[in-house]
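Heads up, one of the protein chains got dropped from this complex, but the rest are sitting where they should.
Chain IDs A and B follow the sequence of writing; residue 1 opens each chain.
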Amino acid sequence: MREAPILAVLFLCALASVFTTIGIVVVLSEEAVGFFRQVSIVEFLTERRWTPLFVEKHFGVLPLLSATFLIALLALAVAVPVGLGAAIYLSEYASARVRGVLKPALEVLAGIPTVVYGYFALTFIAPQILRPLGQETAFSALSAALAMSIMLLPLVSSLSEDAMRAVPASLREAGYALGSSRLEVAVRVVLPAALSGVMAAVLLALARAVGETMIVTIAAGNIPNLSWNPLEAMQALPAYIVQVSLGDTPAGSLEYKTIFAVGLSLFACTLLLNVAAQWLLARFREVYE
Amino acid sequence: MAPGPLPGGVRVTAPILTQTPLGRRHVMRRRIAAAVAEALLRMAAMVGIAALVLLLTVVTRDGFHRLSWDFITSFPSRFPEQAGIRAALLGSIWVMALTTVIAVPLGIGAAIYLEEFAPRNWLTRIIETNINNLAGVPSIVYGLLGLALFVRAMELGRSILAGALTLALVVLPIIIVSGREGLRTVPPSIREAAMALGATRWQTVRHQVLPAALAPMMTGIILALSRAIGETAPLITIGALLFVPFDPRGPLDSFTVLPIQIFNWVSRPQPAFHEAAAAGIIVLLTVLLSMNAIAIAIRYWSERRRQW
Partner (left out) sequence: MVSQDTPRPSNPIQVPVHHITTGPQQPSAEEPIVEVEGLNAWYGHFHTLKDINLRIPRRRITAIIGPSGCGKSTFIRCLNRMHELVPGARVEGKVLFEGQDIYDPQVDPVEVRTRIGMVFQKPNPFPKSVFENVAFGLRIHGYRGNLREAVERSLKAAALWDEVKDKLHQNALRLSGGQQQRLCIARTIAIEPEVILMDEPCSALDPIATLKIEDLMRELTQRYTIVIVTHNMQQAARVSDYTAVMMMDEDRGGRIVEFGPTREVFTNPKDPRTEAYITGRIG
C-alpha cells in the first residue's frame, strides 16, 4: 500500500502514549532502585521520621504519606456530600434552564489553576476562617483540605451526575408509580442503582486529591509531621518533591533519589486508585448498556 | 360480585390501603421533609457557585489595584511594589507555543489512528487503557519524567524546550480524547460515501472526515491547552526558576511561567507580595477566560453551521 508511511506515522503517534508510560515506570524505578540500595524498604515504610535533608537522616515516608491522605480524606469529607447533593439536585430536580447555568459555573471552577486555590487557602481560609477557630500556624492540613474540596467539587458532582443520569427512566417511573416522592426516588431508587458509578467518582476524586501538588505545597506546610491533627502544619508527598526541586540538590545524590522514591509511592497510590475506579466504571456500564 | 366467601371457602378481603387512614398530619410531615430536603440539595448545588464567587472576590479585592501596564512589563524584584510579571508572561507564551506545536500534531495523529485505522485487537486496547490511565497520573510525576529524560538524559537542561516537552506529555492524553470525540461527531455515512467512490481510508480521513471534525476537535484542544497554562508542578520539577530577571530569548533558555511566579510571591511572608500574586492571578484567569470563550465560540459557531 502506498499509504503505509502515513499509517506508520499515525501509529507512532499513538505509541507515544505507551512510551510515556514506559518512560515514567522506567525513570521512577531506576532511581528508586538506586535509592533502595542505600535505604532499606523496611525503614522507608516503617520509620516515623522523614529528614533526608538534615544532617541526621531518617527516611521514613509515613509522615508524608499520612499528611497526603489526611488532607485528601478531609477534602473528600466535604466534597463528596456536597458534590453528591449537587449531583442529585442537578439530575433529579433541576430544570434544564437551571442546569444550563449551574453546570457551566461548575466547569469554570474545574478550570481554575491550583495555585489560585493555594492562594485562597493561605490568604483567606487560614487567617479568616481557621484562625478564629483556633489554628495557630499559617499552614495546616485543614486549610489545604478545604481549598481542595472546592477544587474537587466539580469532579465529584459531574461524575456522580453522569452515573445517576445513566440510570434508566423506567426505574424512576417504577418508583413514582409506587407513590414515592422525588427525594425517595432519588435516594432510594436512583442512588443505589448508580452506586458503583458514584463510588468510581469518589475514587477518582481521591486519586486527584492525593496527586494534587500546589495546594498542599502552598497551604499545608513544608515540614514533615506525623500527626492526625488537621490544624497542624505538615508536608505532603508532592510538596516534598517541590521543596527539593527548588533547592540545589546535586544529581545522583541520595537526596536527589529521594524525590523519585517519593514519586514512585505517589504514582503507585494514584495508579491503584485509578485502576480501581476504572474497574468499577466498567462494571457499572455493563449493567446499563 | 359481592365480597364474601367464595365457593371453596376463600375469603375476599378489602384492599389494605383503604384500611389505614392517611391522616393529614402524616401527609404534612412528608411534605415538610421533602421541602427541607430539596432546599438542602439546592444549597449543595449552590455551594459551588458561592465558592467561585467568593474566590474571585477575594482575588480581585486583593490584587486589582496592583494591575497596571508597569506590572505587566516589569521584571520581578526584591521590592514588592516594583515586581512585575514580564518574564513570567513571556515564559508562559514561549512554553505554551512550543507545547502546542509538539502536543497537538502528536495528539491528533494518535486520535486519527485510534479512531479511523486501528484494528480492534489487544494492542489497540492496551493503548486505549494506557491513555485513560495516563490522564489520572499526577502532573508532578510527569515532571519527574521530564527531569530525568529531557533535562538530564537528553541534556536539554532546565530550558523552555524541556518544559514544553514535559508539558506536552501532560496534555497529550486529553488532546487525544478530545480529538477522538471530534472525529466521532462525523457520521459514518460520510466515510461510507467516500470509500464507495474508491477513496482509500487516508483519503477519506484527510479530505472528508478531518475537515468536518476540525471545529469540534479545536474546542476540546483549546480547553486542554488552557489547563496547561495553569500547570505549575511539572515545570517546577524540571527546574523552572523562581526568579527570572531577563527575557527568554530561545528555547534553550531558562525560564519561569506565570503560575510559578504567582507561587513564588504567595510563598513570601510580606503581604505586599501577596497582592502582587493576586494581580498575577487576575492576569492568569483573564487569559484562561479568553481561551475558554474562544473555545465555546468555536463550538457554538460550528454547531450552528452543521447541517446534519
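Keep this in mind: a residue touches a chain if its C-beta (ideal position, glycine included) is under 8 Å from a C-beta of that chain, and two chains touch if they have at least 3 such contacts.
Just so we're clear, the structure is a prediction, and the values are computed from it rather than from any experiment.
Asker: Considering all chains of the complex, which shown ones does the missing chain contact?
Answerer: B
Asker: From the list B:M43, B:M195, B:L210 or B:L252, pick the residue that touches the absent chain.
Answerer: Of the listed residues, the one touching the omitted chain is B:M195.
Asker: Could I get the residues of subunit B that touch the absent chain, sorted low to high?
Answerer: 120, 187, 189-190, 192-200, 203, 207-208, 212, 306-308
Please note the rule applied: only the chains that are shown with their structure count from here on.
Asker: Measuring from the mean C-alpha position of subunit A to the mean C-alpha position of subunit B, what distance in angstrom results?
Answerer: 15
Asker: For subunit B, which residues count as touching subunit A in their complex?
Answerer: 30, 33-34, 37-38, 40-49, 51-52, 55, 58-59, 62, 105-110, 112-114, 117-118, 126-127, 129-134, 136-145, 147-149, 152, 169, 172-173, 176, 200-202, 223, 226-227, 229-233, 236-237, 239, 242, 259, 262-263, 266-267, 274, 277-278, 281, 284-285, 288, 292
Asker: For the complex, which residues does subunit A have touching subunit B?
Answerer: 1, 3, 6-7, 9-18, 20-21, 23-24, 27-28, 30-31, 81-86, 88-90, 93-94, 102, 105-106, 108-109, 111-120, 122-124, 150, 153-154, 157, 181-183, 204, 207-208, 210-214, 217-218, 238, 241-242, 245-246, 251, 259-260, 263, 266-267, 270-271, 273-275, 277-278
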